[in-house]
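And now, subunit A:
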Amino acid sequence: MKKRRVGMVYFEIERCKGCGFCVEFCPSGILRFSTTYNEKGYHYPVAEHPEKCTGCNNCGLYCPDYAIWGEASEDNPE
Partner candidate 1 sequence: MSKEKHPLSDYLREDRMPHMWCPGCGIGIAVSAFLNALKQSRYGQDDVVLVSGIGCAGRVAGYVKLDSFHTTHGRAIPFAEGLKAASPKTKVVVFSGEGDLMSIGGNHFIHAGRKNMSITILCVNNLNYAMTGGQVSPTTPAKAITATAPFGSFCQPFNLPFIAEAAGAVYVARWTVFHVRQLQKAILEAIHKKGMSFVEIISPCPTLYERRNQMGTALSRMNFYRENTVIKNGASTKDAVMDLDKPFIVGKFVDDDSKLTYLEAMNEYYDTTFSCDANYHTYTGSKI
Partner candidate 2 sequence: MKAKLDGVLTGVHYMDGDQAACEGALAAGCRYIAGYPITPSTETVERFAQRIPCVGGIFMQMEDEIASSIAIQGAVWGGAKAMTVTSGPGFSLMMEHIGYAIMTETPCVFVDVQRGGPSTGLPTMPSQSDLMQARWGSHGDYDLIALCPNSPQECFDLMICAFNFSERFRIPVMFMMDECIGHMTEKVVIPHPDDIEITPRRYTAKRPQDYLLYGPCDDLVPEMPEIGKGYHFHITGLTHDERGYPDMTVDAQHRLIHRLIHKIKNYKNGIVMVEADDLDNAEVVVLSFGITSRIADRAIIDAKNSGIKTGKIRLKTIWPFPDELVKNVSQKARAIVVPEINAGQIVREVERAATDRCRIISVPHYGGGVHRVETIYDAIIEGAKVE
């Protein structure tokens, strides 16, 4: 069975202030802004293609608000 590096992206949407860094800097381009608002009135990120997440955590490094992060797991079979 072929193994490939697969990740998960997590959100804490109420912390988001909608700067868009994660959407812009996700290397896999899997994020987009929500159409709805969080409690503070910001569009927050949603994963449009969560299956493409590599768990690189670039979003986590770029998020100034600790509202998104990625985690990699090694053992997800395709």
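Everything that follows uses one rule, which is that contacts are C-beta pairs under 8 Å (C-beta built on N, C-alpha and C of every residue); 3 or more make two chains touch, one makes a residue touch a chain; residues count from 1.
Candidate selection criterion: all candidates are chains of the complex that A comes from, given by their letters.
For clarity, every value in this text was computed on a predicted model and none was experimentally measured.
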Handout entry: Options 1 or 2: the chain contacting subunit A in this complex
Key = 1
Completion exercise
Listed in rising order, subunit A residues that touch candidate 1 in their complex are 8-12, 14-15, 17-21, 24-25, 40, 42, 47, 50, 57-58, 60-67, 69, 71
